[in-house]
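Every protein chain but one is kept in place in this view of the complex.
Naming follows writing order (A, B and C), and every chain is counted from residue 1.
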Amino acid sequence: MYIKMDFSKISEKLVPANYLKLALDSQKSREIQVKELLDKRKLPENGWSDELIEYVVHQLAALDSNNFEHKAGLGEREARIACGLVAQRHYRFGHGIGRSGDLLEAQPKAVGSTILAQLTNALLLDLIQSMGVQSCKSCFLVPMATGMTLTLCFLSLRKVRPKAKHILWSRIDQKSCFKSMTTAGFIPVIINTQRSNEDEGLYTSIEEFQKKMEALNKEEILCIMSTTSCFAPRNCDNIIELAELAKKYEIPHIVNNAYGLQSTYYCHQIQQAQRTGRIDMFIQSTDKNLMVPVGGAIVAGFDETTVQNVAKSYAGRASSSQSLDVFMTLLSLGKTGYLNLSKARKNLFMELKQKLNVISKQHGCKVLETKSNRISLAITFESLSIDEPTKFGSMLYTRGISGTRVVASGCTKTIDNFEFKNWGTHEDLVSLPYITVAASIGITEEDINIFLRKFSDLLKKYKEKEQ
Amino acid sequence: MYIKMDFSKISEKLVPANYLKLALDSQKSREIQVKELLDKRKLPENGWSDELIEYVVHQLAALDSNNFEHKAGLGEREARIACGLVAQRHYRFGHGIGRSGDLLEAQPKAVGSTILAQLTNALLLDLIQSMGVQSCKSCFLVPMATGMTLTLCFLSLRKVRPKAKHILWSRIDQKSCFKSMTTAGFIPVIINTQRSNEDEGLYTSIEEFQKKMEALNKEEILCIMSTTSCFAPRNCDNIIELAELAKKYEIPHIVNNAYGLQSTYYCHQIQQAQRTGRIDMFIQSTDKNLMVPVGGAIVAGFDETTVQNVAKSYAGRASSSQSLDVFMTLLSLGKTGYLNLSKARKNLFMELKQKLNVISKQHGCKVLETKSNRISLAITFESLSIDEPTKFGSMLYTRGISGTRVVASGCTKTIDNFEFKNWGTHEDLVSLPYITVAASIGITEEDINIFLRKFSDLLKKYKEKEQ
Amino acid sequence: MYIKMDFSKISEKLVPANYLKLALDSQKSREIQVKELLDKRKLPENGWSDELIEYVVHQLAALDSNNFEHKAGLGEREARIACGLVAQRHYRFGHGIGRSGDLLEAQPKAVGSTILAQLTNALLLDLIQSMGVQSCKSCFLVPMATGMTLTLCFLSLRKVRPKAKHILWSRIDQKSCFKSMTTAGFIPVIINTQRSNEDEGLYTSIEEFQKKMEALNKEEILCIMSTTSCFAPRNCDNIIELAELAKKYEIPHIVNNAYGLQSTYYCHQIQQAQRTGRIDMFIQSTDKNLMVPVGGAIVAGFDETTVQNVAKSYAGRASSSQSLDVFMTLLSLGKTGYLNLSKARKNLFMELKQKLNVISKQHGCKVLETKSNRISLAITFESLSIDEPTKFGSMLYTRGISGTRVVASGCTKTIDNFEFKNWGTHEDLVSLPYITVAASIGITEEDINIFLRKFSDLLKKYKEKEQ
Partner (left out) sequence: MYIKMDFSKISEKLVPANYLKLALDSQKSREIQVKELLDKRKLPENGWSDELIEYVVHQLAALDSNNFEHKAGLGEREARIACGLVAQRHYRFGHGIGRSGDLLEAQPKAVGSTILAQLTNALLLDLIQSMGVQSCKSCFLVPMATGMTLTLCFLSLRKVRPKAKHILWSRIDQKSCFKSMTTAGFIPVIINTQRSNEDEGLYTSIEEFQKKMEALNKEEILCIMSTTSCFAPRNCDNIIELAELAKKYEIPHIVNNAYGLQSTYYCHQIQQAQRTGRIDMFIQSTDKNLMVPVGGAIVAGFDETTVQNVAKSYAGRASSSQSLDVFMTLLSLGKTGYLNLSKARKNLFMELKQKLNVISKQHGCKVLETKSNRISLAITFESLSIDEPTKFGSMLYTRGISGTRVVASGCTKTIDNFEFKNWGTHEDLVSLPYITVAASIGITEEDINIFLRKFSDLLKKYKEKEQ
């Protein structure tokens, strides 16, 4: 609760004054940390202790009216919490964030929740800028999955582009990404990725995009949706050229930066694309980038109004649980902590790639070169027959390796009446079966070593069987 | 974690066998409680202890792969949790619920989360049936506000009614309810409430609904949206007759039962309306009905496919935090606990009404008779001038009374280009200023008494000033 | 931690100033509660919320040097806590209480622990006075069992009575009470209780005490030890007359008030005995009177020096865990809470007695009348043979009844070379087998009803077997 505990007149019967003075002096540095947070609204340089975090969270929760003493609730929503365990795990926050119809509005009955939400958004903005999108002007956390948040962005764009029907979309075989468009009621215009001379990865078909822009009625195009982070061998979309097209044709451009915030590379791409072209918003998930439980996304952009319009499209008051998770996590890591994790990930990615190259050569596999995919790697199995790949994946899982994905051509999938050939491969062309592995934030050297050992063992086993 | 602690061969050096036997016997009743939950998937009759709840939650969390020992994560989403405090408050659940594009799908990597979500939905179904909607067949929790959940329902309906543009809506002046339609991209057809001879409340204009159904192209009507729980003097919509119209004209009918699940009256209305007419889905918020923090809603219906189609429209994986809150709360209350709270609320509502009648007469006010509003009451101030009402409301708030709302005619509000005369009153006609108060679940006798004292004091003060 | 969170200059970007003001105003009542605790050092009238208690505890813990930021520990004892769970459960208190050789001394390195310990002692003094020992001048909590605390009191008395060898002791068949004397190295002079005309209980043999005082060299008598709370049919010792003897013969008098603090009757006896006679100290256990885990005792007395001498005899620094438990419990209950629990217990004792009388008559048993035992009751089984009693007790236990004790004459026990005839009965004479039951603080009506039902069932079963 928010109270001042005044030791200034404390009796000598309790403790000698000189002892007390030293103890009180020692608290100054914490006081300064809290003051700076409220004043500057920036990520603290260094991470905070758990105690300090909980202290601030408790103080904020005490400002919500459901935690006042001597109050009476005569409304239909009074943030009563029936179960003590639930109250405790939410630090007695109950009112959620936003007011009906605007996620960013202050709640008179929930001052603490309001500050919590606003501070979280401010810290996120600082983080996004620190990771490389320096021109980012505004962002906010939405307590929904990235897919649903993309849906919300599309719905919000419709209000300013009422005739729009289509979304131009660089194909990525990830279901919720596709559903974000159909659920919003738009018709995806699917533009297949293509091979290139540059390396073995899949690239954005800029020509195809341009053709479609020319072909369609501009007013009927809601926006372009591109993707940064994705499974190899798909590369990060060429968002710089897409942004130029968007600018030229005056079509909004939304970037699905799902787990790209963890990587300065993807962030720099966004920054540069916006500098020379047009990006309206870029969306990222909180769980994958910030290591919190699933359930939130961040909408960020370069113009305050565009971003706030999305916030104003959310119908109703929303959960503050995701803001709380992000708030606590950011304070716990501090700017240095996050940047260090990000750097460590980058190095571990390179280590993983290099070691996989060695192992792959030993076993007749190949790590595909995909220059602008900085998180995921694909390794082809030249020698595996078509039905074995998925078995291979589940054998890895039973050996304690999670997150790898085995992909083979040949499977067609229909989602919301759209048909995808070679679902999973992001392209129509046939390719060799391959396995993807990722080095995402929080990965450790131990993870990599365990994986390499088990992967190598399994490949050996397969080879032996063959012979 | 899920382990069996086997005391059967424990050394006599630790404890004498006969002492141990008695202690182990005493654990049987808990074992049975857990077994019944898993087998029957029904609300337990009586509430569980905090310890038993946490035990089951810990056991489930241990089944999620992020909590396995000796595992290596090579994916882009591994449910790593960076901050210990965050991990703790989520009992180490990190994977959320559902899989991309279906909130009800099982997650191979998150068995515990899957069971948690499915069990929660099963308990909710039992609760809805117990509260009076016996024919309810299916329901699930969505971790979004009620408004956004309505949006999701509309978006899901569009897939089967692709030509639909309009939603027929019985006016209720609550912003997020209205935004749920515009955000989904539909045009609300606003049907004002009307006065009736029955009492002093506002009623659904059935004739107007019928007129519109005749006038519009049936295929272009997405659905009817009606509302049960609302601020007095608006009454619960006449959902029985609306359901009959819906059936007759073959138009889907969605009921906004925002905080109506707490009341057997509203639940019985839904049950009866469905029996003789048509209701496709009814939506309620978890916070207002189940006393958990804001952030979730329940989609319920009478046909499994209709309900599941909504689940399939949610793009992406969603937060499991709301399921966890509801799961713990329902186990903590048990069926008896919830029904008792519901009954207590009903009685306190009647007590509040009766005492308000007495006070109102003393001060020249009047409690409006609104027979089919069973949660909210409106009291007119005959003697207050037009600009005083809101001041009156804020004076109550500074005295510790939250949740009352003072409403006066005369204010026009525009939302998403739609204009509402006398915003807040649910009608175009001019009415006296009034204050609304509600007795919602969890209210106590003390709440009521504090309110009545302060309300009465304030009225007195006003009177004195006048003289 | 002890910090002030200053919202005064908070940005309007975070929350509107008028919303904040109301929220801050609402915190005043808590601020006053804390201020009063520090200023008055009295039990708060009403119990505190868990949040307020934890707030104060955290603030105090932050004042201990092991919780300072930026400190370096170069001593042999730095209150480092290796296990996070342990740190958490102790709120990061690590330094214990007292300094080598004085439990009441302030610790320069542990200001928070010092305040905690002193405040706890102050609250306990207020409680003892409120329960009826108004003249009590000083008390402190010792983190040891009541028995060991009695030992410490005896050891402390020896320093002022160096020639003392004997303790005059009114027999009570409770092992640790007896051991408290032998462990301290004194020779108990056992004075058997005796029957009286007053009722069916056992009484202090005042004559025998007087005889011993005359017979022994006064200097060789360390003190008298009497007992208030005990198992029926033993009554509370006649401490008023014993105190008179103690005064007359100038012999210290220590009262074992083990679980007597919960009863105003026993407290008034102590108050009156001291008024007309002599009591040097009275000792009570924290667990039985204050419903905290086992492990602490309170030494109280009417002269500050006498009490403090005991504190000065404790060699070493002691656990603060018991002080913390008592501190939190007393704040949680408040004075009213404790007095209500005490009153409820008294009433439930009378109810138990009355209902047992009814049942006993039905089954040929008898509740013994023991006027000055206000917690425990004894019921004789006239019809049970000598070897059955203990079986009867264990049958009750397997039926979920704990705490009853079945006693039969005839068993001799030797403790530290002293032989007790009819161990358990407090007397040499032979008596009928009986069962004791107690209504101690915290007992509920449900406890009593369950017991009566099972007791009655068991008696019926026995009767049937007989026939």
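Please note the rule applied: a residue touches a chain if its C-beta (ideal position, glycine included) is under 8 Å from a C-beta of that chain, and two chains touch if they have at least 3 such contacts.
All values reported here derive from a predicted model rather than from experimental measurement.
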Hidden-chain contact residue, picked from the options B:Glu69, B:Glu214, B:Glu250 or B:Glu464: B:Glu69
From C:Ile81, C:Leu216, C:Ile359 or C:Leu458, residue that would touch the chain that is not displayed: C:Ile81
Which residue of C:Met5, C:Ala62, C:Met144 or C:Ala408 touches the chain not shown here: C:Met144
Contact set of chain A toward the excluded chain (per top definition): 22, 25-26, 397-398, 400
Absent-chain interface as seen on chain B, which is shown: 1-7, 9-11, 13-16, 19-20, 22-24, 26-27, 29-31, 34-35, 38-39, 41, 49, 51-52, 55-56, 58-59, 62-65, 67-71, 92, 106-108, 111-112, 114-115, 118-119, 122
Chain C, residues in touch with the chain not shown (by the definition above): 50, 53-54, 65, 68, 70-86, 89-90, 93-96, 99-101, 108-109, 143-152, 155-156, 158-159, 174-177, 179-180, 182-185, 229, 231, 258-259, 287-288, 290-296, 313-322, 325, 328-329, 332-333, 341, 375-376, 397, 400-405, 415-416, 437-443, 446-448, 450-451, 454
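Here is the rule we go by: only the chains that are shown with their structure count from here on.
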Middle chain, criterion being Cα centroid separation: B
Distance from the mean Cα position of chain B to that of chain A, given in whole angstrom: 29
Whole-Å gap between the CA centroids of chain B and chain C: 49
Multi-partner residues of chain B (each touching 2 or more other chains): 397, 400
